[in-house]
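Sharing a structure with you now.
Complex shown without one protein chain; remaining protein chains in place.
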Amino acid sequence: MMDGPDVGWYLIVAAILFGIGALGVMLRRSPLIVLLSLEIMLNAANLTLIAFARQQGDLDGQIFALAVMAVAAAEVAIGLGLIVAMARRRMLLDVDQASALRG
Amino acid sequence: MIDTPTVDWLALSPTIALLAAAGVALLSALLAGWMRKSVAGIAALLGFVGAAVCAGVVFDESSTPEVLLEGTMVRDQLAALAQLVLGVTGAVVVLASWSERRRENHAEYYALLATAGAGMVFFVGADNLMTLFLGLEWFSLCLYILVAIDSERETSLEAGLKYLIVGGFGSSVLLFGSALVYGATSELSFPAIAAADASNDAFLYAGLAMILAGLAFKVSAAPFHMWTPDVYQGSPTSITGFMAAATKTAAFVVTLRVLVTAFPAQEDLWTVTVAVLAAISLVWGNLGALAQRDLKRILAYSSISHAGFMLMAIAAFSDRGAEALLYYLIPYSAMSVGAFAVVAARERELNAPVTLDSLAGMGWERPYYGVALWIFMLGMAGFPLTGGMFGKLFVFSAAYDAGDWWLVLLGVAATAVSLGYYLNVVRWLYMRSGAELRLAPAGGSPPRDPALGIAISASVVVTVGSFFVVQPILDVASDAAGSLPF
Amino acid sequence: MIAGAWVCLLSPLAGAVAITLAGGRISRRTAGWISTLTTFVAFGGALIAFFGLWGEGHGDREHISTAYTWLESGDFEVEFQILVDTLSSTMMLIVSGVGGLIVWYSMGYLAGDDEERRYFAYMSLFVFSMLLLVQAGNFLLLLAGWGLVGLASYLLIGFWHHKPEAVAAAKKAFVMNAIGDATLALGLVLLVWETGTLEYLGVFEDLDSLSTTTVNLVAVGLLGGAVAKSAQIPLHTWLPDAMEGPTPVSALIHAATMVTAGVYLLVRASPVFEAAPDVQHLAAILGAITLLVAGVVALVQWDIKRVIAYSTMSQIGYMFVAAGIGAYGYALFHLMTHAFFKALLFMSAGVVIHHLGGEQDIRRMGGLRSVMPRTHLAFLVGGLSLAGIPIFAGFWSKDGIVAAAFASGDTLGYTLWVAGLVGALLTGAYTFRLYFTVFRGEPSELVTAQAHEGHGEGPLSMLIPVGVLSVLATIGGLVVIPGVWEPFLHWIDETAEPLVMASVAEDYGTSAIAVTLALIGAGLAHRAFRSQRQVITNPRIWHVLEHKLYFDELYDALFYRPSASVSNALRRNIEEPVVERSLDEIGSGTIQVGGEVGRVQSGLLRTYAVAIAFSVAVLVVVFVAVR
Amino acid sequence: MWTTALLLLPLAGALVVAILPLPRESTAGLAFLVALGEVALWIAAAGRFDFDDGGLQLGTTREWVESLGISYSVGFYGFSLWLAGATVIVFAAAIGYGMWVGRDRSRAYHALMLFLLGAVVATFAAQDLLLFYVSFEAMLIPLYVLVGVWGGERRQAATVTFVIYTMAGSLLMLASVVAFGVTQGTFSLTESGTSDNVWIFLGFAIAFAVKAPLFPFHGWLPLAYREAPVEVAAVLSAIVSKTAIYGFLRIGIPKFPEPADDLSGLILVLACAGLVYGSLLAFRAPDLRGVIAYSSMAQMSLITIGVFAFDDLGLDGAVLQSVAHAFVSASMFLLVGMVERRCGTSDIDALGGMARGRPSLATVVLVAGMIALAVPGSATFAGEFLIMAGAYQQGWGYSVVVALGIVLAAMYTLRVISAILHVKPGRAVRDEALDLRPGELALVLPLLLLLLGLSVWPALVSESAFAASTLAELLP
Partner (left out) sequence: MGNVLVWITWFLAAAACLGTGVAVVSMTNPFYSALSLIGNLASLAVLFLLLSAEFLAAAQVLVYAGAVMVMFLFVVAYLGGRADAPWAGGPPLLRAAAVVAAVALLVEIVVVLGLAWGDDLTDPAEVSDSFGSPAEIGEAFLTDHLLAFEITSIVLLVAAIGGVVLGTTREKEEEVA
């Protein structure tokens, strides 16, 4: 028996968060904010994992979430590295401008 | 005191070989300039070769699949075969990268290459959703860096950024799907998911859909493929080859494994979906390639269409389909790596991106490379005397056997369209003389590059060899497919 | 005897091959001699075969000799075999005999031509083919010979290949003959299916078991071949044009031998035609029409050879009439005498043309009698024979045919009889119109001019054959004197039993009328010549006749132009725009679609994300909905 | 063994020619020697062939892909041995022609020609469905480059259209191969049974229809035949097209008796349409190559009529006609090539009058032309007659169309002959244009002599084409 809301409510929060993150990726032009949006999506997934872990009383979900955190951190690190490299090449930090590769 | 889990070192040996190689390569950064490159390169080469050898041993030792480490990974012939392919592919890529014009970062380059290889080698043995996700991220992160490693080229950075962001998006979807599946079954490991009774659970289906989408992203199946042309074009050419061959191999083997081991009960749904994805990929990839001028881009679209063919094999959901897929991967990997190696050679010669125009007359000036590219193009188009033909044949047989005759017809039509660009490459190679075009090289001898030559030769041997030596390969593929519970 | 037949067949072939292989290594004269001698050797072989046969008993004059199986398929076999019987041995004699003379004549006629060697090779090939045609032991081999004579005819008509008219005429001849070949072949196909064999004897034995329709169709097929080859209406237009070839060719092929092959076929296949009487009568009717039409048209032609060519058509018309009513002996008899006198006429005409340096227009001739007395005599003999004046060869054969028509009775028979008689009138008219215009009167400008420069009456090689033929044209008809002496007819009857036999009275009665009419015709011609007018005075009729009743124009409008315009239309409206361009269209269309695909791949990262999100959404909807 | 040797010799020759860095003449000479060796080998093989039997002989079988029932299985029937014979001879002439004109990039050129030879022989020898497909496709590889590199001005368009078009057909066949093999459990032609699936049959039929080509699948033909180097065009029309006939004879009909029978009406109608259509287009084509190209189409339609006549007359006729047409078409194309070399064009308007002073050319063109138009007595006539007779069983109309074809053939062939030889010299014909050289004669004459020989004795081919047992399979 859980105190407070059902796991379902957490899941709804997670789902909305995932949607917000996805919207961020799809709408924003600044790669930095896109990166942040990705983080939000990963975190939404994490919340889902943890909620299910709680629901099932199974620790695997939490472990998974922990690993995801590391991965998310790594992704941010690499993303930032890229953005810095781009900035040094004096490239515009705008994903809409990064379209030399097309067709 | 907690029980230390028993670790099956043999199963991990390919991964470890590559990680060790990566370590050595990374350490070589401390060495002087010229040594740095050779030490790192040789380490990576040895790592990949070692991984291949270890994979061979594993294959030999694992006639029955064995689940390891609480169901996080599995040691079976399917993984071993994939590892073998990955190892060889990686070794060829190392050779092809040997004389890449990169002034620094050799150590990191080879270290990352080996690490990416290790990730893939691990990935194909993943047996639960967590290792699946982590393995995927492992090699993907390496690839994000590798794609952008030519940071003096803006296109390289652009490709890296695109790959990173779209890739991150894809992995989030995969992750969310995994979470849903986990929620539905409270299990992470594939066989347990299959065993859990959740045959009508909305979470499970939604999760499966998202996992499928995430994997489709990695195999660059349409409509999840859109990053592919851009990234393939922008990356350093050898890395493109690596992605085209190795990433695809790894992702396809895992897709097959996940769908077959974890979701056999949902078979009726995902086979159709995969078939539809295959169809879309065939159409999109082939049509897209037709209008391209840049060779890497053409090959990128072509890889999308090949993804379509391989998805056909998965959609068959049968022994025969699995065999077909595994067979297909072998010549396909060789052809892609080989083709990109030739592109790399031309690129180095001209010091410019390789477009169709810059191929003009190459067939006559550089007969060996020309013939090799010709063979790869024919192979991709599925002409006889290359394994590509048998690949298509097996895939078609599997699809037909599974009742997807419409897919066979579509495959046929797609192949016919694909001739339009494969043969176009050959046309530019031989039927336009370089003299007619300003872009052509000044003649003279190209940079000597024995390593590249070896890489191309190896690819040619595999491409052509897999045509003549079909049965042994098929036996191996059949053993590997036997690891899966059909 | 059989050996003689084989020698007869193969010797001209050997000649042709020898000349071809020798190429430029032998002189032109040698080539001529090879050709002439091999043809005479063939004649020798024919004589051996003939006398061998002569010596046989009455019922045994039929011998088949098979060399090997030429074509085989399943149960169907066609052997390379020759049949020697009274019919074929007669034809062998005519072909090789007349052929030999004409080849010999050619040596003189063509002396100095550029490509004599080629000419003689062709001639030998022709003689071989013709012999193959007449000696063939089955229908398919006959068709082979049939086609090969057509080929030789094509080659020889177009011998002067730099002349556009000659080339066109050669093509026309070949194509028209090909039509005949095709119908003949179709007839044979029917026979193959219905009787399982193409051997004459086998076919004739099985005829009873065939349905009437089948037999009729087969007969029509054969008749088609015969009509084309023998230049009967409606497939006749090639023959006048064929006169573009060298004159000896006209003499040999387009008068004496090849064109009469149709008659040979009618006789050879008489059992088939007898089983299909309607078709046989059709042959007779076509013959009658041809003989009249050709006779009329011959009245208005200006080209000496064309006049003779029309007369040839007309005479073959007689033969068709004979074969059509079943008077096979007379058909063959007329064939033989016609070979003599028509060859003679052509060769005399050839001498004239030769002398005049190639001039063929009779309006520029005249008064040649004094300049070329021997030729004049020969031509006159030929003309008399042609017109059917008694004791000359043509008299015996033609009148026999007309009488037989009368004897066969019925409306058809009488009609044919009338046609034959009118034909006799016409023959007299056009023959003597020609004769008077060319030989009588004052020498024309051209003739005077050429009197000193011309070739005279030609070398011995020309004169001797002309002489021999003059003799034959005079006395050659004496092998049949109705009621008195008819060995020739009996000889032929052994192979082809006649359906009709005129009584002596009918015969002599008809002859009297015919000769009278012929003389009237000659008189008309003479009167016209004296008054410097033409036989036909109505200008409108003249015009129509001069255009050969517009047959050429008609065929041009009916066949050539439609087929050409259909071809052009196909090319312009289907092949190029549809078949060829559709490929381009499909190709460029696909590439265009490919370009659209490229446009969707805009390089905009966010589109990619949207696409993926959308696809994921769809996938999830489907999965959740369908589960 | 013999069959394998026949197959490997040209392939090995191709490899050697490609690798040995010899000067141009020696390369060509070597290739020519290999081609002649192949002819000798064929004669030796034919010597070991029991023509009275006519069934599958000289066979070899090796496992290839056991699990799918694919094997390397080769051998000859009477008819395929004849087709292979025509192949080796025509190729010897074509390679000889390449040598004579001195094609540049000699090593590549001759290697490709030899490779093509090997592929074609393999096609005719294949007794395994997949091997058949493989060799059928393998032919396209060299053809693509041969046309595309050594062809005329629009060679690139020609080669792309040709290869994509034919490959599209063959890919349909691949689908059918798959379907048939999978259903049967084996790809071996000797072991597999029959199928009554119309769709599978259609896959094969379309592939063959494109290759032959039959109306309306001939879109690639005009350009390819016009732009290919003549000897390649010769090989294309003389030999490569016959693989379609082999396909029908070995696969299309015996493996699909019912569908073949059901659809024979359609195919016959298409073939008749093709015969008339091709002949009419040939009649008005503006250039020599066009005439021969379309005539080739007409002839292939004719042969198809023979095949689908479904009786021994038609079948024997089809084989006889295939062999005869191979020689005819090859010699016609080579002759056109020789004319083109002298005049630089094959435009009918620009040619003419070449007979004067060029007796060899005139004779050879005439002989070839006469046999091409199937003058009665020739081998082609024998073939056409058998086909005409055979087709009668399926309907008298077909025989009539064949007869019409004979007439039309006379029309267009005479046009070609006259266009080259007769009347006044055309504007492209210069006085210096020589008669055929001995080298050229040496290439064309053997073909013509073979044709004449075949005319003297057509039964040689027609009676040994099929064994009774083979026929039983072919007659539904």
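Lettered A, B, C and D in written order, each chain numbered from 1.
One rule holds for everything that comes next: a contact is a pair of C-beta atoms (placed from the backbone, for glycine too) under 8 Å apart; a residue touches a chain by one contact, two chains touch by 3 or more.
What you see is a predicted model; the values in this text were computed from it and never measured.
Asker: Quick one: which shown chains sit in contact with the chain that's not drawn?
Answerer: When the entire complex is considered, the left-out chain reaches A, B, C.
Asker: With the missing chain put back, one of B:180, B:275 or B:322 would touch it. Which one?
Answerer: In the complete complex, the chain left out is touched by residue B:180.
Asker: Can you say which of B:43, B:149 or B:283 touches the chain missing from this structure?
Answerer: Reading the full complex, the residue touching the unseen chain is B:149.
Asker: Residue-wise, where is chain B in contact with the chain that is not depicted?
Answerer: For chain B, the residues touching the absent chain are 2-5, 7, 19, 26, 69-70, 72-73, 104-105, 108, 111-112, 115, 118-119, 122, 130-131, 134-135, 137-138, 141-142, 144-145, 148-149, 151-152, 160, 180, 183-184, 201-203, 206.
Asker: For chain A, enumerate the residues touching the unshown chain of the complex.
Answerer: 1-13, 15-24, 26-33, 35-37, 39-40, 43, 46-47, 50-51, 53-60, 62-67, 69-78, 80-85, 87-90, 92-96
Asker: Since one chain isn't shown, list which residues of chain C touch it in the complete complex.
Answerer: These residues of chain C touch the chain that is not shown: 604, 606-607, 609-610, 613-614, 616-617, 620-621, 624.
By our rule, only the chains that are shown with their structure count from here on.
Asker: Count the touching C-beta pairs: is B-C or A-C ahead?
Answerer: B-C
Asker: Could you give the separation in Å between the centres of chain A and chain B, each centre being the mean of its C-alpha atoms?
Answerer: Roughly 26 Å, centre to centre.
Asker: So the centre of each chain is just the mean of its C-alpha atoms; given that, what is the distance between chain A and chain D in Å?
Answerer: 65
Asker: Enumerate the residues of chain C that touch no fewer than two other chains.
Answerer: Those would be 587, 598, 601, 603, 605, 609, 613.
Asker: Residues of chain D that touch two or more other chains: which are they?
Answerer: Those would be 160, 164.
Asker: Of all residues in chain A, which touch chain B in the complex?
Answerer: It comes out as residues 11, 18, 21-22, 25, 31, 34-35, 38, 41-42, 44-45, 48-49, 51-52, 55-56, 58, 60-61, 63-64, 67-68, 71, 74-75, 78-79, 81-83, 85-86, 89, 91, 95, 98-103.
Asker: Once bound in the complex, which stretches of chain D touch chain C?
Answerer: Listed in rising order, the residues of chain D that touch chain C are 160-161, 164-165, 216, 218-220, 222-223, 277, 280-281, 283-285, 311-313, 316-317, 353, 355-356, 359, 362-363, 366, 370, 373, 375-378, 381-382, 385-386, 388-389, 392-393, 399-400, 403-404, 406-407, 410-411, 414-415, 418, 421-424, 457-459, 462-463, 471.
Asker: For a test of understanding, state which residues of chain A touch chain C in their complex under the given definition.
Answerer: 22, 25-27, 29, 95-96, 98-103
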